[in-house]
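A short write-up of the structure that comes next.
Removed: one protein chain of the complex. Kept in place: all other protein chains.
Moving on, here comes subunit A:
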Amino acid sequence: MGDYSKKRFLVVDDQPMAREALRSIALTVGAFAVEFASSYQDALYRIRNNVPDIILSDYMLGDGRSGQQLLEELRRFNMLPDETIFMMVTGEQAYEQVVSAVELVPDDYIIKPFSPDKLVLRLDRITAKKNFFAGFYREKRKQDFAAAIAFLQAQHDTEAGRPYRFEILRQQAETQLAIGDLKAAEATYRNILDKYEFPWARAGMARTMHRQSRLVEARQEIERVVASTPHFFDAADLKATICMAQGEHAEAQRVLDEVAKRTPRNYLRKRLLAEAATLNGDTETARAAMTDVITNDTMPGAIAPEDRLALARSHINSGDNISAEKILLSLRDGEVRSLNLPEQASYAALMALASPERGTSRFSGLRPAMLASKLTPTAQMDIVRAALSVKDHKLADLHTDYLMSSLDAKKVFSNIRAQYALHGREQDFRTIQKEVALRRIQQEAAAQSASTMIDF
């Protein structure tokens, strides 16, 4: 039995009686100190200030929040060290279904009622596992991912590794995905799926395919996951992202609308919904979603400049230039100066659209930089739109060409075409499209003949 007399526990539960019960159990197992958090926000605040050794969080936290969401938020802001134990406490059998499906899981969950002895048994087990993975955590923290993966591979066939083989493969796949070794991650997920059809592994495989721009395959994989595990909301997010890449914006929005209703306080999902709605031309949904994000995603640092740019964009799409201008002006000069180039370009383009008299000169000032760089798809779309409105054909056509030649072509096609139509330049858009297509055919022919030559 482990020694918990030096451990600091944090008990998270919105019900005072249940909180007291968890505290008394933690004290019975010998906890050195037990802190309380009575809500989701309170828990985030306390963990941010001082990370406990062991978190016991109830699954139902009231106010539309869950322990699962707390876990996701802690990981999102990197507030949970690998060594900290996160244990979900639940009276719901339903949580098992969540744990068996999703990618992001707690160290363990325990179903109420349970005795102090049972909690100790579970904590001992997690501690043993964390000890086993200690070398992996260490390399990961040093950002030496090659060493981290090598550690896992070396442990896979050891006797001590036998109980943890699935976990070893899972950590390996996630690390490979995180460092962008997509082929290796895909192979690892396949290896897991050969053993059992875990939804999280199937979703991981879809993720690797999506990032390799193998959209049709990725879509097939993720559809399987969504159909079999409707409560796996991140899988729905991934499906929507793939749909957007395929240019199926209506389907993307439909999927996100549905899951966002069931998780009203997940603001990453709300951002994704805003993106899908924008692409789908549903400006009001986009505007409402971004307003909700900016008002309610209250974690310090959660609202990035790109969120305000997104809200301004959605105001412009709704024809509300005054609100758009107000949002853009709420970014202070210093903040604007510290934006990266794509964000500066978006800022200038959106300002030029919202308020031509204020924004056009800034937009022209950035013109040389915008002509010289490729930037991000979002920034490029903003540039095309603003350039069309100030009749800067060269700038608009350049970025349209870039976009239509990129992997994002399907995603942005209908919106760009609509912008050209708005300015009576459909024919020019078609010409760009043809040029891009012709270039692609030539490139493919060249690649073909090169490979033929190698064959001989």
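Heads up, the rule we're going with is that a residue touches a chain if its C-beta (ideal position, glycine included) is under 8 Å from a C-beta of that chain, and two chains touch if they have at least 3 such contacts; residues count from 1.
The rule is simple: contacts and distances are computed from a predicted model.
Peer 1: Which listed name, "3-isopropylmalate dehydratase large subunit", "Amino acid/amide ABC transporter membrane protein 1 (HAAT family)", "Histidine kinase domain-containing protein" or "NADH-quinone oxidoreductase subunit J", is the one UniProt assigns to the chain that has been left out?
Peer 2: The chain we cannot see is, by its UniProt record, "Histidine kinase domain-containing protein".
Peer 1: Taking the entire complex into account, which one of A:A94, A:A250 or A:A437 touches the absent chain?
Peer 2: Per the contact definition at the top, the residue touching the missing chain is A:A94.
Peer 1: Based on the whole complex, identify which of A:P116, A:G135 or A:P356 touches the chain you can't see.
Peer 2: A:P116
Peer 1: Quickly run down the residues of subunit A that touch the omitted chain.
Peer 2: 15, 17-18, 20-22, 24-25, 27-28, 91-94, 96-97, 99-101, 111-118, 121, 125, 162-167, 195-196, 198
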